[in-house]
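Please see the structure below; I have some questions.
A selection of the complex's chains, in situ.
Naming follows writing order (A, B and C), and every chain is counted from residue 1.
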Amino acid sequence: MCRLLAYCGAPIFLDRLLVEPEGSLISQSRAAREARTVVNGDGCGLGWYGEREEPGLYRAILPVWSDGNLLSLCRQIRSGLFLAHVRAATAGGISAQNCHPFAQGRYLFMHNGQIGDYARHRRRVEAMIPDALYPARAGTSDSEAIFLAAFSEGLERDPVGALSRTLAAICAPMGEGEEPLRFSAVLSDGETVHAFRWASDGHPPSLYCREEGDGLLVASEPCGLPSSEWTSIPSGSVLQVRGRQGARLTRFELLASSPSARAA
Amino acid sequence: MCRLLAYCGAPIFLDRLLVEPEGSLISQSRAAREARTVVNGDGCGLGWYGEREEPGLYRAILPVWSDGNLLSLCRQIRSGLFLAHVRAATAGGISAQNCHPFAQGRYLFMHNGQIGDYARHRRRVEAMIPDALYPARAGTSDSEAIFLAAFSEGLERDPVGALSRTLAAICAPMGEGEEPLRFSAVLSDGETVHAFRWASDGHPPSLYCREEGDGLLVASEPCGLPSSEWTSIPSGSVLQVRGRQGARLTRFELLASSPSARAA
Amino acid sequence: MCRLLAYCGAPIFLDRLLVEPEGSLISQSRAAREARTVVNGDGCGLGWYGEREEPGLYRAILPVWSDGNLLSLCRQIRSGLFLAHVRAATAGGISAQNCHPFAQGRYLFMHNGQIGDYARHRRRVEAMIPDALYPARAGTSDSEAIFLAAFSEGLERDPVGALSRTLAAICAPMGEGEEPLRFSAVLSDGETVHAFRWASDGHPPSLYCREEGDGLLVASEPCGLPSSEWTSIPSGSVLQVRGRQGARLTRFELLASSPSARAA
């Protein structure tokens, strides 16, 4: 299981949230090293919005606790919207190209969970990626494939609907008793953050949120403050955060893929 | 342009051919570093047949001149059939999964050249990979895709025919004035070595051979001995080497993909 | 704490001992990933004796469970004397140069434990390295420094005495209440294996041995067979294994550094 954190609010140095708090993404990984929790040693990544329209991206395959570059970036970069991810590989080998977040234009995406029995479904999921973006398919992970496929369902106009239709299309031929698709994920365009929590078997990976100053924090596990300060995002829902306008929680359920969406 | 070397003959320490000769694969890369020739700094790989049916495989993304592991393996491993490759990336990012040789079962494959304008053709080429091998698609390079696609054309029964039909299928929709497909490549099953030299525009990367003791050496450039000791493998041909039974050169031209081959 | 394994006996494929057994070095690391034990994700290494006088050496900084090269080498290499190590860094950053085993001429050395408070002692320990070997000091770890320093105490003539004198010299100025020096280590010259277990506070890392066919296995933890099949090497002792002549256990205690040893 991977670990992830997203922040949206007043610009803040990344180490304030990723390094300093007890149980933070990076100290979690250190704890893992001491066998107090699961290990996430298959690479890490950071995506952040700064002064350019497209986000900054740092991804590397060293365990996060070994990565001096990551620590220095967290000290130096101040951002009002960033995503961080520590990977425990499920599908796709260990390479920087398989590390989260994934970037496409001004979008960032990261994912915790997996398409069950992905080897059987991979070909079909990759076929959903639009031609124009197929050259951007740099790795082999299920997560990157979901992200790119959602562009063919209108991710740029309707991110929630597009991901719903994409997951519906992936799940459509899956039968009873098959491995589930689990999807706790964060998507951003640099202004809005969408945090999804859904699974075909009703058991998505955990996802929590809490206020952080004027802003909002989403994380795979409570960190920094006691669990009581965090709210679990319910299974089958999506949290939408837009700058300082606050957060809105709505249901997230699968929609049939609409031809018009794809035609648009 | 990548560099490659294959050897088939009496078992020999790899450094005898890869490190010691002037102009050897590894000293070539050092020369490149001194700007006397093109640079090949995007990773390297070694495949060799030993006591197991499947070959050994070492691939890494450090420039070959920095790779202490590679040098030690070349000192230690003695083999009667091995392939070595130094990469200058054309299609596919820098990752160990994109380094040559590629292994599948008892087969090894490495390639110098490229599918021109691969981004436009990638999807179509990947579609030729048989379902059973699609999970083995670990990288994103054109070379690995050609190799895996050839299994659907009968690579295991008829390697020359299978590669011919695969290249024909790839080239079929290419029009006049498009970027060419260039293919200097080596394939082995552990007993036989096939060295192909072909290009859709008649200008494949160079490929040479010479006797080495009882065995045979194939290389992208003459090394170790003067060019006069090497024979250029003609464009549009394939050299087949089987143990010490000597080499046989035959024409290599494109065949239409045969349904029966695929059905087989 | 690192993990290590050494084997001396009839030539054997490395995967027989390093990959296949439940609880083997590599499956241990996988278990770590599942949080059933401590994590060793700071690189791994393999040293083996083959047909050359000097050993083969493979060291890399990926977590062992991510390292396809290591797995392939374990499948291919058959050796009658090899050492394997999985690192959890204590002193010295994460780099291939800090991975064990260390090689010098025909010697291999690996170490589990540490010089307590090494930052304070490093300079002094490095000063013990003989001038002729100082250029071979490639990393910054305490382990490599101990190994190279022991050459100045006569490691080539008297390995047990040399390591005893070296540890004595390191410990000499350490006072009460200081961090201890812990030393479970394996040294080989290609014919003999020495397995040391000693600590200045009497609590060295665990070290076990058992017969394996005609040969002998030394490991930081029991693996493959139940603990009852393994013998703990007592603290303050050294096990010497010479080919199939069997093993001899003797006391290992600190000797004052002898000027004559160094003069030799």
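Just so we're on the same page, contacts are C-beta pairs under 8 Å (C-beta built on N, C-alpha and C of every residue); 3 or more make two chains touch, one makes a residue touch a chain.
Since we're looking at a predicted model, the values are computed, not measured.
Of 4 total copies in the complete assembly of this structure file, 3 are presented in place.
Just so it is clear, only the chains that are shown with their structure count from here on.
If the chains shown are joined wherever they touch, the resulting network links each chain directly to all the rest. Taking the mean of the C-alpha atoms as each chain's centre, chain B and chain C sit 39 Å apart.
The set of chain A residues that touch two or more partner chains comprises 93.
Those residues of chain B that touch chain C in the shared complex are 13, 48, 50-52, 54, 56-60, 68-69, 72-73, 75-78, 96.
Of all the residues in chain A, the ones that touch chain B in their complex are 93, 95-97, 119, 122-123, 126, 131, 134-135, 137-140.
Here chain A touches chain C in the complex through residues 32-39, 41-42, 61-63, 65-66, 68, 88-89, 93-94, going by the rule given at the top.
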